[in-house]
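Here is the structure we will look at, set down as structure tokens.
Missing here is one protein chain; the remaining ones are kept as they sit in the complex.
On to chain A.
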């Protein structure tokens, strides 16, 4: 079940004008199981899901997200940020089984 997990990706423009809104799109592989379902042998499938996503820009906090098991498998997340200065956007995903993944993307602001 957990053979295909992690592989976080961020897609966003690498340059923007100051003040412009930049759309950040992200994807990570995770089963996002609820703990409420059973496998074919009737054994409960344990809950395994990403609980937090944190977004920073050059180390400064931008956004913190808490997720429940109601977020779909292999979670997609898009958000918008205002381009203020050049720097590095970093996202960190953590799941309830001690999984931690991160991805970065550079933005040049002119």
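Assume a contact is a pair of C-beta atoms (placed from the backbone, for glycine too) under 8 Å apart; a residue touches a chain by one contact, two chains touch by 3 or more; residues count from 1.
Throughout what follows, contacts and distances are computed from a predicted model.
Its record in UniProt calls the unshown chain "Thiosulfate oxidation carrier protein SoxY", which is the match among "Thiosulfate oxidation carrier protein SoxY", "L-lactate dehydrogenase complex protein LldG", "Branched-chain amino acid ABC transporter permease" or "NADP-reducing hydrogenase subunit HndC". Of A:29, A:62 or A:103, it is A:62 that touches the chain left out of the display. Listed here are the chain A residues that touch the chain not shown: 21, 32-37, 44-47, 51-52, 55, 57, 60-73, 75-82, 84, 94-98.
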